[in-house]
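Moving on to subunit A:
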Amino acid sequence: MGTLLEVRDLRTEFNSESGIVKAVDGVSYDLQEGETLGLVGESGCGKSVSALSLLRLIPNPPGRIVGGEVIFEGQDLMKLTERQMRSIRGNKIAMIFQEPMTSLNPVLTIGRQLTETVELHMGYSPEAAVRRSVELLEMVGIPDARSRLSNYPHQFSGGMRQRVMIAIALSCTPRLLLADEATTALDVTIQAQILELIKNLSTELGTAVIIITHNLGVVARYADRVNVMYAGKIIERGTADEIYETPRHPYTRGLLGSVPRLDVDREDRLASIEGMPPDLDRLPPGCSFVPRCPHADDHCRAEMPPLSSKDGTEHVYACWKGHEFGPLELVQTQA
Partner candidate 1 sequence: MQKYIARRVLLFIPTLLLASVLIFGILRILPGDVALAILGQEAVEGGGGYTETQIRELREELGLNDPLPIQYAKWAWSMVNGEFGGESIRSTEPLSSIIARRLPVTLQLTVYTVLLSIIVAVPLGVFSALYQDKWPDYVLRMGAILGQSMPNFWIALLLLLFMVTQIGWSPPLGYSNIWVDPFHHLQIMIWPALILAWRFSAYMTRITRSGMLEVLAQDYVRTAKAKGLGQQLVVRRHSLPNVLIPVITLGGLEVSTLLGGTVILENLFGIPGLGQAIVEAAVGRDFPVVQSLAMMLVFFMLGLNLVVDIAYSYVDPRVRYS
Partner candidate 2 sequence: MMMEEKSRYGGIANFSTRADPPLGWDPMRSGSISVLMPAGSIFGMGNMIRQCPDDGTAVCPGVATEWSSNDDRTSWTFTLRDDVYWHDGVKLTAADVKFWLDMAVFGVTVGENSRRPVSWNFARWVESVEAPDDLTVVINLKSAVFDFDQLLAVDNQIIAHPRHLMQPEIDAGNVNVSPLDVGLVALGPFYLEEYRPGSVAKMRRFDQYYKTDEDGNQLPYLDGIDFYITPDPSGMDTAFRTGRLDATARGSGFQLTPEREAAILSTLGTERVTILEMAQSSFWALAFNTLREGPLQDVRVRQAIHLWLDRPELVQVTFGGFGKMTGMFDPDTAWANPGLMETPGWNPATKDADRQQAKALLAEAGYPDGFDAEFMCRRLWGFVCEPLVGQLEDLGINIDLQLVDDATRAARTLEGSYDMVMSGPTLALPSQYGSITSSAGTSATADPKHNDAKVDDFFVRLASAGSVEERIEIAQEMERYVAVEQAYGAWLYTENTHTVVREYVKGIQVPIDNYRRNLDFATVWLDK
């Protein structure tokens, strides 16, 4: 299985009244064909912006991609012309979004929003496009697909609409699917169905998936590898098991600590991470987690730790003291 995607030192900035916001501040990761990668972090850490940057969908103004390379199937997407980029969007790389209620055009039929993708990228004739659309709707589990083609988005439930979004995204059997908080707005039972659907279809079609979410449970269950993001940077990367058993970066440990666990009795208070996420336009020098890190010292304050691992394994982290932490005790009493 070759490398499908290589992101090297991706930088995306926004200029707001109070200065330049470094939403994505030098992000690098790679993705193998058919692999499912997790991108997790609190809201505002830049995970959605990095996904949109891949497709160069950053609204300008106020945003701009200022650096980095995105090698996809041997091509650097950042060097492509807008026309070349358009032939990739929706065709080779597809994306689904968080809000099913507003992600579909209210005044166009579901059929129209399905057929237009295949007609555009695959050159289908209108009749072939309709047949393909019915196939797609059945593939995502929507009953009597043919008659539902002429319906409008407001006639579908949230879950059904997300299924349509998935049908649209997978209509041209893309090589990569970006799922940006795809299930966050759905209630739990529907969430599981949608995630199962994405998992089965991606393995069936050999599509690599990047799951972007703040929900650690989703990442644990569905992602092969996990990147934890904080303040525009990746601060820890490893397989799901490595991250969950021995989280190296204090932020990851804090995250895992704040998740209620079934196998732990419930009297203790949940540990929470102090303070608020930093203002991305006034980042302190050194490690940006310093203000909230109980273990921070002068070294952390002075210099930003690189993404590395003491023992050379794939499980890397951006923390000088990362190697000192052992596996996460299940019961952590707050001092």
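Candidate selection criterion: all candidates are chains of the complex that A comes from, given by their letters.
Just so it is clear, contacts are C-beta pairs under 8 Å (C-beta built on N, C-alpha and C of every residue); 3 or more make two chains touch, one makes a residue touch a chain; residues count from 1.
Since the model is a prediction, treat every value here as computed from it, not as a measurement.
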Requested in this report: Determine, using the touch definition above, which of 1 or 2 touches subunit A in the complex.
Outcome: 1
Query raised in the report: Quick one: in the complex, what on subunit A touches candidate 1?
Result: 55, 57, 83, 86-91, 94-95, 97, 99, 102-108, 116-117, 120-121, 152, 154-155, 165, 168
